[in-house]
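Notes for the one structure printed next.
The excerpt is restricted to a subset of chains, each kept in its original location.
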Amino acid sequence: MNPELGRYHARLRNLARSCLDIKEKHNGAQDGMYVLTTESGTYYQTFCDMTTAGGGWTLVASVHENNINGKCSLGDRWSSQQGNDRNLPEGDETWANTVTFGSAEASTSDDYKNPGYYDISAKDVSVWHVPNKEQLKSWTSSAVLRYHTESQFLKEHGGNLYHLFKKYPVKFGAGQCKSDMGPSSPVVYDTGDKDGPSVGKSSFVTFRVFNADQAAMAMCSGHKPTECNSQHYCIGGGGFFPDPQQCGDFTSQEQAFKALTQSSVLLFYR
Amino acid sequence: MNPELGRYHARLRNLARSCLDIKEKHNGAQDGMYVLTTESGTYYQTFCDMTTAGGGWTLVASVHENNINGKCSLGDRWSSQQGNDRNLPEGDETWANTVTFGSAEASTSDDYKNPGYYDISAKDVSVWHVPNKEQLKSWTSSAVLRYHTESQFLKEHGGNLYHLFKKYPVKFGAGQCKSDMGPSSPVVYDTGDKDGPSVGKSSFVTFRVFNADQAAMAMCSGHKPTECNSQHYCIGGGGFFPDPQQCGDFTSQEQAFKALTQSSVLLFYR
């Protein structure tokens, strides 16, 4: 291999920590796959969006529903794979741990989470709803909804979703509908808009909400819930839902728009 | 790390897309592990067979039966891990998606699929049946059956099995026995032969067949089915088998030869 790696002190040095680092040093950097590193020196590959609103967005995760009839079963990594279980109110705890899985190229065909999810220090999120199975080169053109925040809301919550969800656990019974809603931020639409596939009762993204049953959900894409039926438009969750039909990465089969139900939710940081 | 990766524009450049690319540039290249890249720039490691019939074969996948009594349960990634389910006629869809798993070195102890499976543009396949748990250095000597095609049949089907199975879905009820058989190619034996462990009613490899129950199977190693009991010698499948005993990566416990049942099926492209 190269002279450095070829020697016996093969530590990876000086890799970027995020796509934003790369974009800031090389303004001409293009969309594509890059190698990044964590603070501890774990390197990994992911996709950088170097275009949207100035670029510098790092793909850190995707939520993919592999079986809408599976209720907290295999593949429901963003809620629970252990079955709907009152003894596991936090389920698999994926939103707030360092476990990683999947690959960037398969992030529309399977769940994905890379070390950037917990390592990058970011200010904003960008969210793409891309139809399942689309290949990387078609993501931008095929996305049914794309939006990002500009409020820098992550700065107040530890710099990423890992820290945000440590503060606001996705845990059954840890709070009430309305009174214990987690952070929310207004969004700017890049593809689709509030009157389009996003329902758009309001143009927000909101994290960690509870429904009327005290079931916890992780993320309401394009919404700031005003009612207590968040299971119809939020995703991810804890490991227990009093209505077992809701347990799963996509909590409802009757999400607002079918195009969204059959899409994967890709999460970027900047 | 190296000067390029050490800078902040750490994109991987100029890696080979396949073992054949390497062999064509370096005729003396030996069997072993190599780093390859996809068109999008995802790099990965796999084993190259640089010997058989001129070499240039890339290991892209393996089918391993972890529990012959598990019926479409955990570990049955090439059929379904969700249980035998009429609502999931395509099961986990592994034959036709970009999800990857496992490692080359463990491909006789677990299922394996790397990005080459969907990325490489190939003409032929090579198939090795290697006893479970054999270590990489013993694969060639311990294989109970090895054969390859020379018909270049993949050229007509998109250049790899990913595209072939998009055209011929491994899906319960999508066709009938005999009338809807997928592509078939004659094979050349490298280890074993048609009178040996391969049963050898005919010397073919056939993809996507249906049995009398309309259950779909992905690959019939060494065979072109003439009867409708393909579950006895084909592997992989959709997510529903009317006879639930057949659901799994290895559809039958009574496969023609025990040595094959206790082997992993390694798939190579060239």
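Per-chain numbering from 1; labels A and B assigned in written order.
Assume contacts are C-beta pairs under 8 Å (C-beta built on N, C-alpha and C of every residue); 3 or more make two chains touch, one makes a residue touch a chain.
Keep in mind it's a predicted model, so treat the numbers as computed, not measured.
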Full count of same-sequence chains in the assembly - 2 placed in this view: 3
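To be clear about the criterion, only the chains that are shown with their structure count from here on.
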Where chain A and chain B are represented by their mean Cα positions, the distance between them in whole Å: 32
Chain A partner contacts - residues on chain B that touch it in the complex: 1-3, 5-12, 38, 40-43, 74, 81-82, 85, 87-88, 92-93, 97-100, 115
Partner chain B, residues of chain A touching it in the complex: 1-5, 11-16, 21-22, 25-26, 29, 32-36, 45, 66-67, 69-70, 73-75, 102-106, 109-110, 133, 135-137
